[in-house]
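Just one protein chain is left out here, and the rest sit where they should.
Going in written order, the chains are labelled A and B, and every chain counts its residues from 1.
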Amino acid sequence: MQALGPLILSWRSVLAPGIVALTAVVTMLVGSGLSEDESESVGWIALTGLVAAAIASLAASGDHIVTFGGSLIIDDYTAFFYLLIPVCSAVVVLFSFDYVAALGLPATEYYALLLFATTGMMLMAGAGDLIVMFLGLETMSISAYVMAAMAQRDPKSSEAGLKYFLLGAFSTGFLLYGIALLYGATGSIKLEAVAQMVRKHSIALSPFVLLGLGLILVGFGFKVAAAPFHVWTPDAYEGAPTSVTALMAVGIKLGAFAGFIRVLLIYLAPLHAQWSGVLWALAALSMTVGNLAALAQENIKRMLAYSAIAHAGYILVGMTAGRSEVGPALLYYLLGYAFANLGAFAVLVAVEQAQQSGTKLDDLSGLARNHPMLAAAMALFMLSLMGMPPLAGFVGKFYIFSVALESRYVWLVIIATLNSVVSAYYYARVIVAMYMREGAERQAQTRQPTLLFALAVAALATVIIGLLPHPYISASSAAYASAEQVLRPATAALQTK
Amino acid sequence: MPLGIFAFFATLAVISALGVILQRSPVHSLLALIVTLLCVAALMIGLDALAVGLLQAIVYVGAIVVLFLFVIWLLNLERDPEESGRLGIKLLAAVGAAALVGELTAFLTRTHMSQQTVNSDYGSMAQLAGLIFGNYLIAFEVTSLLLLVAVVGVVAVARRWPSPRLANRPPTLSAKPQT
Partner (left out) sequence: MTPINYYLGLGALLFAIGTVGVLIRRNLIVVFMSIELMLNAVNLTFIALGRAMGSADGQVIVFFVMIVAGVEAAVGLGIILAAFRNRLTVNADEFNLLRW
């Protein structure tokens, strides 16, 4: 056995994901003892666990420490996502309560899988080696496949789950092959060891590393829904139950980007010259394909799917720049993106239930008169996704584009700006439909305190993060800086030479 | 593993792998898959990975393939209908295959990689267990979560709708209940 230094077993690195995983088990145990009508109350257990995990994320903050033989990393970057991911899942739980009952989904399994998926996302953010990252990715993806297919009697749902599963499993093969090649080139799957080896020029350009890097980009490209690996996204988003779509659009993206940013921008930073070109193309393609296709959509879930592809493109613009200044911008952007999307899906869930309708654009016509609060909230989220000042979406986009511009990616920023302009059209269409079109008079009103609370959280977050960005930007900077600490000793050593 | 034996298993693996993707009947594909999996297991044992090679035979052939067979019988699938030839997809497949063959040659033209001499306990259960419960402890624990996900997930997705409470609900919220 090789000596990899002492095996640090730290409770701090496993506390938050451990709480979520244990809550999942408790949920299953309690749920199995309840009758079907009562079982919907296990959502409260899930909610409690997620809040506890969000609080426990404090334990993971602090200086960069590698624990469990390199498997998990404790630093502010980990803590940032350990906090953000359970909060997002908790919001999803809040607007799931009545929706799960209305669709007749099996509640116990629903909440257990949601918690397992959350654990997987958190592990991706905290992983210090590629195999834990891979297992975290699988945990979150497999839970999501099942959740997408859960509304069994709706043929669209099982079709969505099927397509999501097949393409997800396909992409897993590529990611794993990439990990294998990187392992072959560097002799380790511990990210730190990989980074040290990659810094040596002779290894950095071996075909193993380049092929491995390419395959890993393909694998992550699938997971973050970047074009041209996005074909599954619209179908999976449209067919899945709306609350699951919210989890896919927010939680899965957060987990995947948390891992992607850490691997690429921090540990594989020496290969920037090799991967930036590929990311440039992925970013440009994702933005263009996402925004142009979104223009033609009549179903809002499908439109939000293409919008998610476009937003993945904006984030990739930042990643292409690859400088350490861009890290905080990416984290801040993810923050704004997460809450605006959560809010938009919460409104859709509310509309579906209140009007017993689908999620077509027509179903939203006249919403301003029937449900003025919902319409106002939806307008807010659309404006934030559009990038309208002073909301979170604007600040994030501006931040990313300005760093990319400083890094002299002028053309990419021009493409991104043009795309932002195009995107205004389809987001505005939603607002126009709600405020300026007459809809059928709808009588049904549902008052759900949990759903309204979820909406309020998302709306407040979208406004506050945009209006008072400084605390959030400094938190993002601190998080990214502590993840970068791993590079410092080596850079210092290079300078002294 | 001597070159001759390697060549035998490698050829058999490639032929049966082609059998998996080219045969019309799913059961025949599955039988070809078994041969491939066993060949790969033999090659693993030839690389001194005795425990993993045996696991490959037991887990894949013993469990996963049986699961496939079970589903094929359950769905009563016989031969596929005529494969609809979509030119775009086929073209894409050809380009992908060409790229992967390119990758293959990149491997083979690389400098010769030799096998190092290893201790007699290389690949033994004891050595693997030392690693699994040492450096890979977290990964091992996560796999237990994965197995739980599988149990819950399969129950959630493959179970028939049990309750009469749901039977008279419309399949989606937008579909009107039948009166």
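Note that in this section a residue touches a chain if its C-beta (ideal position, glycine included) is under 8 Å from a C-beta of that chain, and two chains touch if they have at least 3 such contacts.
Not measured: the values here are computed from a predicted model.
*Asks:* I'd like to know which visible chains would be in contact with the absent chain if the whole complex were considered.
*Replies:* Taken over the complete structure, the missing chain's partners among displayed chains are A, B.
*Asks:* For the full complex, which residue in A:44, A:183, A:398 or A:453 touches the chain that was left out?
*Replies:* Once the missing chain is taken into account, the touching residue is A:183.
*Asks:* For chain B, enumerate the residues touching the unshown chain of the complex.
*Replies:* With respect to the unshown chain, the touching residues of chain B are 1-3, 6, 10, 13-14, 17-18, 20-21, 26, 29-30, 33, 36-37, 40, 43-44, 46-49, 51-52, 55-56, 59-60, 63-64, 67-68, 71-72, 74-75, 77, 80-81, 83-84, 89-90, 92-93, 96-97, 100-101, 103-104, 107-108, 110, 112-118, 122-123, 127-128, 131-132, 136, 139-140, 143, 146-147, 149-150, 153-154, 157-158, 160.
*Asks:* What residue numbers in chain A mark contact with the hidden partner chain?
*Replies:* 2, 131, 134-135, 138, 142, 145-146, 149, 152-153, 155-156, 158-163, 165-166, 169-170, 172-173, 176-177, 180-181, 183-184, 187-189, 231, 234-235, 238-239
The criterion applied here is as follows: only the chains that are shown with their structure count from here on.
*Asks:* In whole angstrom, how far does the Cα centroid of chain A sit from the Cα centroid of chain B?
*Replies:* 28
*Asks:* So in the complex, the part of chain B that touches chain A is made up of which residues?
*Replies:* Result: residues 103, 106-107, 110, 127, 130-131, 134-139, 142-143, 145-146, 148-150, 152-157, 159, 161-163, 165-166, 169, 171-174, 176 of chain B touch chain A.
*Asks:* Considering only the defined contacts, which chain A positions touch chain B in the complex?
*Replies:* Against chain B, chain A makes touches at 1, 4, 7, 9, 14, 21, 24-25, 28, 36-37, 68-72, 102-104, 106, 109-110, 112-113, 116, 119-120, 123, 129, 131-132, 135-136, 138-139, 142-143, 145-146, 149-156, 158, 161, 206-208, 211, 352-353, 356-358, 363.
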